[in-house]
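Have a look at the structure below, then the notes.
Note that one protein chain is taken out, while the other chains of the complex remain in position.
The block that comes next holds subunit A.
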Amino acid sequence: MGSVTSFFGGLCRKQVKIEEERLFRANDRPYNLSYQYANNAIRTSKYNVFTFLPLNLFEQFRRLANAYFMFLMVLQLIPQISSLSWFTTAVPLILVLSITAVKDASDDINRHTSDKQVNNRMVNVLIDGELKKEKWMNVQVGDIIKLENNQFVTADLMLLSSSEPLNLVYVETAELDGETNLKVKQALTVTGDLGDSTDLLAHFNGEVRCEPPNNRLDKFKGTLSLDGQTYSLDNDKVLLRGCTLRNTEWCFGLVIFGGPDTKLMQNSGKTTFKRTSIDHLMNVLVLCIFGFLASMCAILAIGSAIWEGVGAGLTSFLSFWSYVIILNTVVPISLYVSVEIIRLGNSFYIDWDRKMYYPKNDTPAHARTTTLNEELGQIKYIFSDKTGTLTQNIMAFNKCTINGKAYGELFDFSGQRVEITEKTERLDFSWNQLADPKFIFHDHSLLETVKEGNPEAQDFFRLLALCHTVMPEEKNEGELYYQAQSPDEGALVTAARNFGFVFRSRTPESITAMEMGKQVTYELLAVLDFNNVRKRMSVIVRSPEGKLTLYCKGADTIIYERLHPSCNKLKEVTTRHLNEYAGDGLRTLVLAYKDLDEDYMDKWRKRHHEASTAMDGREEMLDELYEEIEKDLQLLGATAVEDKLQDGVPQTIEQLAKADIKIWVLTGDKQETAENIGYSCNMLREEMKEIFVVAANTPEGVKEELVNARKKMCPESADEPSVISSRAGLFWLQKIERVEDEKVEGEYGLVINGHSLAFALEKDLHLELLRTACMCQTVICCRVTPLQKAQVVQLVKKYKQAITLAIGDGANDVSMIKAAHIGVGISGQEGMQAVLSSDYSFAQFRYLQRLLLVHGRWSYLRMCKFLQYFFYKNFTFTFVHFWYAFFCGFSAQTVYDEWFITLYNLVYTSLPVLGMSLFDQDVNDRWSSQYPQLYTPGQLNLYFSKKMFVRCMLHSCYSSLILFFIPWAAMYDTVRDDGKDIADYQSFALLAQTCLLIVMSVQLCLDTFYWTAVNQFFVWGSLASYFAITLTMYSNGMFLIFTSYFPFIGTARNSLTQPNVWLTIFLTSLLCILPVVAYRFIVLQLRPTVNDKVRHKLRKEALPAPAPRRPPTRRISTRRSGYAFSHAQGYGDLVTSRRFLLRLPLKSRPALFSQTDSPLAQNQPQHYRTIAEGQEDAQSP
C-alpha cells in the first residue's frame, strides 16, 4: 500500500508548490499524508522496462552528433537529394546507438538492484503501539523507528531517546562527510524521558515544524511542540540518513525527511559534468567544420547552378543538400565513439597499473571518471591538501637532545651518519610491559642513558609524561590508549611511555605515572595552558617526595627568553641541535623545568585562584601570573617530532616541479606546521631568495604586503594587472579573461594565512593575489576553509586558463576536488568522501607523478595523435569528393563505391587508428619519469590546437589533390593492356579508394612510434580485410544475389590485374608520404624537440639507471620551528575540570579528541562542551 501511495504521491508532488515549511505530527499518518511528503523509497534508476527504449533514444538524440546523423539519414531518404544510399549513415548510427543503449541499460539495471536492495532493508517501526518490521521504503514522515547498534540510519530522524545516559548516541558519518570519527548527538530531555517504552512512544504526539528539505549537512532548524511547550531543534538532535549508529544499544527517532528529501539524497545527484579542454576544442572545431562544410557545399551548389545553366535554382538547391550528405564525412560519427573508446582504454591502464598499486592496504589506482584522461597530460597547477595527502598524519618521535647530547641518529665506526631504513634494527622495548609496540626508535644510546639513571634524561621523559593534556584509557590492564588532542603530543607522551615513563591515569588533581616500573603519583597543582601567544604550556606538580616542580615545553624562541642565565652554554649546544633538526624539517619543542619553593607556590596559587575567579580582565591577569612564574627555567633539552611525510613526496614534488607544474598547498593547518612541511618536502628551500609571509588582518595590509612582495620579485612589474580579454568556446559566446605570466628572476615562496586569504580573495584584491602568487615557485595557504580552497582553485582556473588538478583525502577537500579540472582523491584514512567526488583515486601522493608524467602524458599524446590523424584521414577522404565535383558536373557523384564510404570509418581504418591511440608511447615510462620536461608540450597545448588543426587541413588538402589528380592523370584516356575500358567510373572508384586506403595506412605507420604486434596486426589486417571485402563484394555471387546493391561486379578482378593501376597506386602513395617524411626529417635536424632528443638518446643508451639514492641532505637552517602543535586552547581547563571527570567513566569516545585539520572537526571540542554544559540549557524552551 505504501508503494501505491508513494506512486500517487510522486505523481502529485509535481504539482505541489515548493515546500516552504515542513509540518507533521508524530504517530499520525493520516494527518501527515495530507501533506504528501515523500516516503522513504528512493529511486536512482532512470528507466523501467517500458520507458527504456523511448526515453533512452530521446536521451541519445539530445546529443547533437546523434541528432545530426539522424537528420542526414532523413536527407538520404529523399530520392532527389540522396547521393548515398541510406545504409551509409544508418549502419554506423544504429551501431553507435545500440552500443550506448546496452551500456545505459546495464548501468540502469545496476541502479535498479541497488535501489531495490536499499529499499528492502528492514527496520523496526512503531505502528499502532507495536514495533513491527517494515521495509525502508514504506517508512513515512512522522513514523517512529527504532534503530539498533551498527544499523544504518533509515531516514533523516529527530532523535527521541537512546539507551545511553543523557540520551546520547554516537554516529559515524563516513558516508556523508567522509569523517570516520564518531559524532555525538543528543536528544531533548523531554523526549529522552520516553525511553524505550513503546506505550509512551506510541502516545507521543509532538508536532514538528521545520525547514523544508535542503542539502546542508551541518544545519538544521526546527521546533518541536509538545503539550503546549515549544522546544527548539538543531543539528545536534538530528540523525541523518547515511550515518551508522555506533556504540549505542538502541535509539528511537522520528522521521523528518524520507527518501528523496533526505540530506544524503539532496546532496547526491547533480554532479557537475566535467569536460576536457580537448572536448571544448573539439566542439569549436566541429562547429568550424560545419561552417566549412556549408561553404564547400555552397561553392559546389553555385558550381552546379552555373553548370546546369539557366533555371537551375532547384537543382542547385538539391545539389547543396546532396553535397551535405556526401561531405558530412568530415565529422564522422565514429569520431565520438573512438574518442570514448580511447579514453576508456587509457582509464583501464590506470586501473591496471601495478606501480600505482599500494600493497599495504591493497588499493589499486582507480580512474573513476573515464572521460578526462588526456587532461592529465596538460596539468599546470596542482592544489594539494597537506594532512593525509603529503603527510601520513603520523607523528613520530624522531630525535632529541638532552643536556647537550643529541640522540636519535646512527653513526658507523668512522663516525659517518648512517641512513635509517626499514631494515635498521629497532630498539627492543620488551622489558617495558606498558610500551607501545608500534613505537620505533633506533638509537640505543638513549635507552642506555635512561636506564643508567641519568637524571637529565629521566627528567626529560618525566616532563614528557607529565606536561600535556592527553587523556589515557586503559580498557584492560596494561592496554593503554592515549587520546591526544594533537598527534604531536601523542607522539611525545608515547615516547616517554616507551622509555619507561608511562603516563597512566589522571584526575583533576593528580597524575599517575609508572617511572621505570615504579608507580608514582604526582599532585597536579596547576596547568598553565597553551595558547597562540604563549606558545608554551606548563604544569606545576608536587612529587610524592614533596618537591615542587614546574615543567614547561614550548617553542624554542619563547623558552629561550625565559631561561636562567646559567644555561647559556647548554643553550648554544642545544641551539645547534635545534638548527639541525629544523634543517631536517622536524618539528621541535624545547623542554625546561624549574624547581619551586613551597612558600612562593602558596602565594602564587592564591593569586592564581583570585585571578581565575575575577570577573574582568581574567585573561590578562592570568597571563601576567604565568609570565611571572615561567622564568629562570632550567633547560633540559629539545624534542624533534617528525610529521611523517608519505613515501616519496619530496621526490615527487621535485619531479613535478621539473615538469613545470606549480604546486600550491592549501591546508587547514597552522602557518608553522604548513611551513614546516613546505620545507621538509622540498617546496620551500633555503636557497630561495625570499619567502614572503602574508599575514595581515586588514584588506589594506594584505594588499600592501602582496604588492611589496611583487615589487621585490619584479621591480618593473606594472601596477595594474594586464588582463587580456578574448572570446572562445562554442559560438564564441564565452568571455575569457586571462592574466599573463610575468617573468621573475630566481625562486620565491609565498605563505599566506587564512585571514589574509579571505581578504585577498575579495573582488578587488584577487588579481593582486594571483599575480603575486603565480610569480612564486611555491605557494602555501594555511588555515584555509574548504570554500576558500575552491575559491583559490577557481581563481587560477579563471584567469590562467590553465588546467588545474586538486588532490586531497578529506571531506574538506571535496569542494576543491570538484572545482578543479581534475580531482584526485587519496584513498587514505580520512574516509571516502574525497575519493567519491574525485575523478581519480589512489593510495599515495607519490603515484601522482606516474599518473601525470606517464599516464597523463601518454593519454594526451595518444588523444592528440588520434585527433590529428582522424581529421587528416576524413578530410582527405572528403576533399577528393570536392575535387571530383568539378569533373562530374557538380552532381554530387561520389568518387568511391558506396560500400567503401560505409565501411571506411567503420572497418577499414577504425582498428589501426585505435591501435595507435591505445598502444602508442613515444618513450617508455622510465624515460618519461627520467625526463619530466617531456611533460611541458602538453601544458602548452602543442600537440593539438587550432593551429595544428589548420595544418592538418592543409596536409589533407595536399593529399587529396594528389589522391585525385594522380589517378585522374594516369587514367585519362587510358585503356587496359587488352584495349578494353579502364577509365570507367567503377575502375576509377576502385583505384581512388585503394590509393586512399594505402596512403592512410602508410601515414598511420609513419605516425606510430610504438609498433606492437597488435598494431601490425591491425594495420595489415585492415588492409587485408579491405581487399578481401572488396573482392567479395565485387564478386559474381554477391551481384547475382543482391543485384542492385553490388553493381561493381568484376571491377576488382579487371582493374587490379593491370600494371599501370599498381604503378599509379605506388606513385600516389609515395607522393603523399615523401613530403611528410622530408618535412619531419628536416624539423628533426633543425629544431628537434625535447621529445625527439630523448627518443634519439633512447636509441643509443640502455635504460637509465633508477635515480641514485641520495643520502638525506642536511640543510643548515637558521630557521626554527615554532610551537608547531596543531593545538587548541582550552584543554588545560578541560583536564582539570570536575565535570569532565564525571563524564569520563561514562564514555570516552575517540571522537572527542580526534584531530583533523578540517575546520569542521575543529569545533569538536566546543561541541563536546556544549553537551556537557548544555544539559540545562538545551531543555529550556
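Basically, a contact is a pair of C-beta atoms (placed from the backbone, for glycine too) under 8 Å apart; a residue touches a chain by one contact, two chains touch by 3 or more; residues count from 1.
Throughout what follows, contacts and distances are computed from a predicted model.
Selecting from "Cell cycle control protein", "ATP synthase subunit b", "Adaptor related protein complex 3 subunit mu 1" or "Dolichol-phosphate mannosyltransferase subunit 3", the unshown chain of this assembly corresponds to "Cell cycle control protein" (UniProt protein name). Checked against the full complex, the one of A:Lys116, A:His203, A:Lys355 or A:Lys689 touching the unshown chain is A:Lys355.
One of A:Phe50, A:Phe413 or A:Tyr972 touches the chain omitted from the figure, and that residue is A:Tyr972. Here one chain is not drawn; of A:Lys399, A:Lys662 or A:Arg846, the residue touching it is A:Arg846. Take subunit A: the residues that touch the chain left off the picture are 79, 83, 322, 349, 351-355, 357, 359, 362-364, 419-422, 644-651, 658, 846, 858, 887-889, 891-893, 919, 921, 924-925, 931, 933, 966, 968-989, 1009-1015, 1036, 1039-1040, 1043-1044, 1047, 1049-1050, 1053-1054, 1058-1060, 1063-1064, 1067, 1070-1071, 1074, 1077-1078, 1080-1082, 1084-1086, 1088, 1090, 1092-1099, 1106, 1109-1112.
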